[in-house]
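A single protein chain has been omitted; all remaining protein chains appear in their positions.
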Amino acid sequence: MAVPGEVHWGRKVVAMCRWLAYSGSPVLIEDLLYKPENSLVVQSKHSRLGVETTNGDGFGVGWYGPRELPGIYHSAEPAWNDRNLQELSAQASARRVFAHIRASTGSAVQQTNCHPFRHGQWLWMHNGAIFEFPLVKRDLTLAVAPELFPLIQGSTDSELFFYLALTFGLEEDPPAAVARAVALIEETGRRHGVEHPIQMTVATTDGNTTWAFRYSSERSSRSLFHSTDVSTLRAQYPDHPLLHGLSDDTRLVVSEPLGDLQGAWREVPESSCLVVHDAGEELSAFVPG
Amino acid sequence: MAVPGEVHWGRKVVAMCRWLAYSGSPVLIEDLLYKPENSLVVQSKHSRLGVETTNGDGFGVGWYGPRELPGIYHSAEPAWNDRNLQELSAQASARRVFAHIRASTGSAVQQTNCHPFRHGQWLWMHNGAIFEFPLVKRDLTLAVAPELFPLIQGSTDSELFFYLALTFGLEEDPPAAVARAVALIEETGRRHGVEHPIQMTVATTDGNTTWAFRYSSERSSRSLFHSTDVSTLRAQYPDHPLLHGLSDDTRLVVSEPLGDLQGAWREVPESSCLVVHDAGEELSAFVPG
Amino acid sequence: MAVPGEVHWGRKVVAMCRWLAYSGSPVLIEDLLYKPENSLVVQSKHSRLGVETTNGDGFGVGWYGPRELPGIYHSAEPAWNDRNLQELSAQASARRVFAHIRASTGSAVQQTNCHPFRHGQWLWMHNGAIFEFPLVKRDLTLAVAPELFPLIQGSTDSELFFYLALTFGLEEDPPAAVARAVALIEETGRRHGVEHPIQMTVATTDGNTTWAFRYSSERSSRSLFHSTDVSTLRAQYPDHPLLHGLSDDTRLVVSEPLGDLQGAWREVPESSCLVVHDAGEELSAFVPG
Partner (left out) sequence: MAVPGEVHWGRKVVAMCRWLAYSGSPVLIEDLLYKPENSLVVQSKHSRLGVETTNGDGFGVGWYGPRELPGIYHSAEPAWNDRNLQELSAQASARRVFAHIRASTGSAVQQTNCHPFRHGQWLWMHNGAIFEFPLVKRDLTLAVAPELFPLIQGSTDSELFFYLALTFGLEEDPPAAVARAVALIEETGRRHGVEHPIQMTVATTDGNTTWAFRYSSERSSRSLFHSTDVSTLRAQYPDHPLLHGLSDDTRLVVSEPLGDLQGAWREVPESSCLVVHDAGEELSAFVPG
């Protein structure tokens, strides 16, 4: 019998992270993280009361504000207790926001292991795991471009995955680079006897476009949803006046629907890539290789 | 409908702390906090997976080791992630241990707000709340003995309760001092219009004797249990060789039974005080005043 | 022989905090805290190398950005190591900034003890001490208005001083309220046998005007300086293009001059109050009472 929040993956039990990727009209980060009834931070609070299951092995927010490079806030404390996060969120507006709650699958709870990770103007966050990571970590580390290698700061599978994607050209062609990185992770895992080497929902952005991926070696991936148009959001938060002024291209991509109006969210299909840009979103198949 | 872990108290929803008070044969703290199937720290881990409900608004351990004064370890991080706590617990043995997981009801999550609190060789920990604390905090603060007042380090109701008990002679006659402190809290609360001013299970010790109290203004108090004799513990942890060498006076007092053998635990009755000393335990009625 | 950074006050050795209060053209906080050759944060880094003396018992920044209420960032870690502070500073612009490095004189190093303190839209920071604080803390605490009392979050003399000033009307007439608070602190201290009860430089603001006070019971107060006009700043940081666009009403008030051009700074005289508003600054005598 599964308890909520555990995913039984083969014989593995994997804790779940959660994330959201916002793009569109500038919003106060507070309105995104704290105000919605089932926001990420509210979920982390509710988890304390036993309703939800995630909690605090670290929290991170990346946002594109007035400057070209995104800002990042990484916290190793439970998000709900973090007064600095509340203060920052109450002051900063952004047109693109990544937020991530971490449930550690083993690596240390420290700021350098918090998502989103950043390289130049790119952000990256991941829910899932490279399975049997200790078995494959060395081979994957060697595959990172030597000039990128010293930039790795933490010890997670997710950050290493990011650097593999960067090695394979993330900044030029994100879907192709992620496909090559996943192919390498699968080859490497299988060489070490791992049947299903990867499980992932990933979001990455250069500040102008967001790419979101849903994939797993077993073709039974974690959930991924997006709001189809801004009227979805307005319906979701009827009492939230700020959302009523959002532009039509405003979108949320989320690991799990926020709020009960689950019909208002469209599921990203298994093995696919969703691209969100100013003109709307596009969906394509995702095949490692 | 109540969710697990919430206590609907009147119209209040109060998060629950958890604590244990151990006394008896010297044990490695690790054996107490990490090894049992449903230990305090294991509960805090399971809470991450949604089985249990407590989690991390701070953790504290107080222990009587080789020296006269007890040691204290206070952490504002979730207990499960705290490597220093694991290290300390793996090295330190103690004949008397207090441990407490905090679920904040509002005050800041910081080390000075973690239980157990210490004064000289006394320790104190509390599960519950002084209700409408902002209303009564000033009056209660003024009632603390002037010479004790500057020693208050944090901002919790629980620490202030400790200093009231010290003011009323905790070090001479613990049950009388706690009774007077509770009477003052109830008088003060009612003067400010609070119908049921206090809810509590409290443990305090001088290193030789432990006093545990179960009381609430509404006479509907949080649970409190004790192991009746060491054979209870041995039955509880049949695979735990260390416990088999415990002396017969070894006792655990806990806010909630550890483990499924709940029949092995004896409930401390409503409005009573349990005294645990070398010769066994004694139960008496607890009446504020 | 005095070592740098110690102030021998009577027979007391008192560690020194440092602060700055900026007002004027909106600046990126990073430009204020990190870019100047001898900025507050640079001082905290240099202190590691033995040049300067302050360091890390906590850091705080308060800033007035796009919203009415100021934001606050409090850190119990050394400022130089704080990556979140760097990120926030690189993203947030403000027309008014308070920043403070704490050197604890005894109270715990925790976020609730970091300056600046906030009440509504007011900020407050203090360098100095209420001497023999444990002796007088209770009497001063009782003097705080009962409705303000429960808002005190930390355990410092500086925050209590703020709440005394609020009690005496800080929001209506800051110089008069601070004068009454200081008079009370001096009376209370002397009643307890403290010869020179207070030493202070204080800055407070409502977001539109900054009041800075220099005073000590012994009339031998810590230093306080202000930049007389923006050309001072431009001369101070000749290589800093951002400063060249500052409006003429831009001002810095600092506990110690930033940079070697000490002649460019005007000392605030002993026992005086400096008011900085859009139209420039005004100086008046400060007399407790």
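Letters A, B and C mark the chains as written, and numbering starts fresh at 1 in each.
We adopt the following convention: a contact is a pair of C-beta atoms (placed from the backbone, for glycine too) under 8 Å apart; a residue touches a chain by one contact, two chains touch by 3 or more.
No experiment lies behind these values; they were computed from the predicted model shown.
**Student:** Can you work out which residue in B:I72, B:L151, B:A183 or B:A235 touches the chain that's missing from view?
**Tutor:** B:I72
**Student:** Under the stated touch rule, tell me which residues of subunit B contact the chain that is not displayed.
**Tutor:** Touching the missing chain: residues 63, 65-67, 69, 71-75, 83-84, 87-88, 90-93, 111.
**Student:** So that we can see where the missing chain sits, which residues of subunit C does it touch?
**Tutor:** With respect to the unshown chain, the touching residues of subunit C are 3-6, 15, 47-57, 76-78, 81, 83, 103-104, 108-109.
**Student:** Need a quick check: the contact residues on subunit A for the chain that isn't drawn.
**Tutor:** Residues of subunit A in contact with the hidden chain: 108, 110-112, 133-135, 137-138, 141-142, 146, 149-150, 152-155.
Everything that follows uses one rule, which is that only the chains that are shown with their structure count from here on.
**Student:** How many Å are there between the centre of subunit A and the centre of subunit C, using C-alpha atoms for each centre?
**Tutor:** So the centroids are 40 Å from each other.
**Student:** Which positions in subunit C touch two or more other chains at once?
**Tutor:** In subunit C, residues 111 touch at least two other chains, as defined above.
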